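The complex is shown incomplete by one protein chain, all other protein chains being positioned as in the whole.
Here is chain A:
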Amino acid sequence: MIATGVLKAEWTKFSSIRATMVLSLAVVAASGFFGWTFANMAAHEYATASAQERLDFLPLDQVMRGMLLVQLLISALGVLVATSEYGSGTLGPSLAAVGRRSRLVIAKAGMTALVALPVSVAGIGLMFVTSQVTLAAQGAPYLMPGDPDALLALLLGPVVFTLLALFGLALGLLLRGTAAAVNVSSTFLLMPVLAPIFPDFLSRLLTTYWPNGAGFRAVTSRSDLPPVLSFGLLVGFVAVMHIAAFTRFARRDA
């Protein structure tokens, strides 16, 4: 389905401008930094906690919260794959070169996934390492990568991030401007983070069913729903966004 030449061209476009490359690095760097920061806070809490609280201490939950911030960067990465063309006016030449519009959208989705996945693996891996090492160094409980909870985060986390990059791409195609797409994406993705300020039932709804909330719940296996369902919710949502974006893109003047 993917024409390899068009995919190669997407990579050339992506790798030949600084913004996208810097953003990719920022995802990894921010992940490491947040892993360390949140682990420091967690370790401090642990040090001053009561014996009962110490028993309830979860070495992964609190320290991987950085994902809720890094998700904004990874989604912006997807946004840029679309909007860097609109911003610089290269969509015309790109379409004139590629022809059939589906070929361009599929190549963009393929390239976004192929970049976002390794970047997310690196980012979440680094977040895990910095956080667990920091916990260990300060005498708090920590996990080894082989622990089932850790494995889930390390394997499924990058997939969730990749899906959020694809969500960004769909928004970029729909809204055609970096600022608009990043604003909408960030607001949307922060809803589950803001959940605690909403009334209880709304807050519960947000963390359980809001697409990225559901995705993160699947990663941390803390969902009221079976993880497969939580995860499926996110996948379904991103698929619907892409169908909408593609339908619009195929019928609109470039």
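The rule is simple: contacts are C-beta pairs under 8 Å (C-beta built on N, C-alpha and C of every residue); 3 or more make two chains touch, one makes a residue touch a chain; residues count from 1.
In this section, contacts and distances are computed from a predicted model.
Visitor: Looking at what's absent rather than what's present, what does UniProt name the missing chain, "Flavodoxin family protein", "ABC-2 type transport system ATP-binding protein", "Oxidoreductase" or "Oxidase"?
Guide: For the chain missing from the view, the UniProt record says "ABC-2 type transport system ATP-binding protein".
Visitor: Taking the full complex into account, find the residue in A:L25, A:A47, A:A97 or A:L194 that is in contact with the omitted chain.
Guide: Of these options, the touching residue for the absent chain is A:A97.
Visitor: Touching the absent chain: which residues on chain A qualify?
Guide: The list for chain A reads 3, 5-6, 8-10, 12-13, 16-19, 84, 88-90, 92-101, 251-254.
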